[in-house]
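See below for the structure under consideration.
Every protein chain but one is kept in place in this view of the complex.
Showing subunit A:
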Amino acid sequence: MTHIQTSASGPALKSDPAAAEWNGPGRKNRAAPQPRGHRENLTGYLFMSPWIAGFLFLIAGPMVFSLYLAFTDYNLFDAPRWVGLQNFTDMFADPRWRQSVKVTSWYVLIGTPIKLAAALAVAMLLAQKRWGQSFYRAAFYAPSLIGASVSAAIVWRALFSDGAVVDRGQQLFGIDAGGWIGDPEMIIYALVGLTVWQFGAPMVIFLAGLKQVPKELYEAAEMDGAGSWRRFWSITLPMISPVLFFNVLLETIHSFQIFASAYIVSNGTCGPGDATLVYTCYLYDQGFANSRMGFASAMAWLLLVAVGLVTAVLFWSQKRWVHYEEDGR
């Protein structure tokens, strides 16, 4: 609206600086019904300037740069050398890269569902009003904050190593497997355990969702003779599906990017025998330990594509299983 008004006051304005100046902060504009407009734009951009600078220099620019690097051979010191698709063909031929894809997929596919199931189950427990409920909520949330730290990874290493608590626990059941940390088959489950232990963050989001479900629905269903399992499938799950969607999306993206815990639990080796060589561990190894910045950039772009695909599939699938309230219940 404002834009039309300014241009209506004379096309000469644009070319005549004197007229513009006169018209700018002068009285004529103040009398107009909407004195803001260009000023409002300017304020907006000024307020946004940190974000705009951050986006250009730390996100968009680097992304373009890394896309370019993905097609080059670059060791940080010599100029990047264009190699076309070489990095990508190398990658598919590289058994360690394939291993990292396998480890990461396994971690995402096992860890995310278990973590979310635990979060939902506990949230349903805590949704009932009981004495001490907020204490439990806080206590269950705590690991979500310390779980990402090096401290937690060190403790995990200690708990799951040979002869330690978990090993002894297994021995009680007559399983003598040795520690999980040294076992290439089992160490990944120690990492899964560490992520499941941090179910508190999605739990809190589930709890907020559960509180929004109108209790009349449960009462009506109960009168119709629906059992608790039936009520869970037909009421709880559809009603919290937007929140479930949000959690699935966030946790999946998050799991793809696991680094610190795998790195520390395996003592910086991503082993034993590449058993914890998650994608980002290999990316770090290639980029920063072997100075193959081009190769690592290509890896990063494939990760971006994979995460983008998963996100797209999730968004596409949400039409089938996510019910927003506008759609009717």
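The rule we apply is simple: contacts are C-beta pairs under 8 Å (C-beta built on N, C-alpha and C of every residue); 3 or more make two chains touch, one makes a residue touch a chain; residues count from 1.
Definition applied: contacts and distances are computed from a predicted model.
Chemist: Would you kindly match the missing chain to its UniProt protein name, picking from "Carbohydrate ABC transporter membrane protein 2 (CUT1 family)", "RNA polymerase sigma factor", "Helix-turn-helix protein" or "Amidohydrolase"?
Modeler: Protein name of the absent chain (UniProt record): "Carbohydrate ABC transporter membrane protein 2 (CUT1 family)".
Chemist: Which residue, A:F92, A:Y136, A:W233 or A:W321, contacts the hidden chain when the whole complex is considered?
Modeler: A:Y136
Chemist: Among A:A117, A:V165 or A:V313, which one is in touch with the chain left out?
Modeler: If we include the chain that is not displayed, A:V165 is the one touching it.
Chemist: From the listed residues A:L58, A:A220 or A:V313, report the one that touches the chain absent from this view.
Modeler: A:L58
Chemist: Consider the whole complex, including the chain that is not shown, and state which of A:L125, A:M186 or A:L237 touches that chain.
Modeler: From the options A:L125, A:M186 or A:L237, the contact with the absent chain belongs to A:L125.
Chemist: Could you please point out the subunit A residues that touch the chain left off the display?
Modeler: Listed in rising order, the touching residues are 36, 40-45, 47-48, 50-55, 57-59, 61-63, 65-66, 69, 76, 122, 125-130, 132, 136-143, 145-146, 148-152, 154-156, 158-159, 161-165, 168, 197, 201, 204-205, 207-215, 218, 228, 243, 246-247, 249-250, 253, 256-257, 259-260, 263-264, 267-268, 280, 283-284, 287-288, 293, 296-297, 300-301, 303-304, 307, 311.
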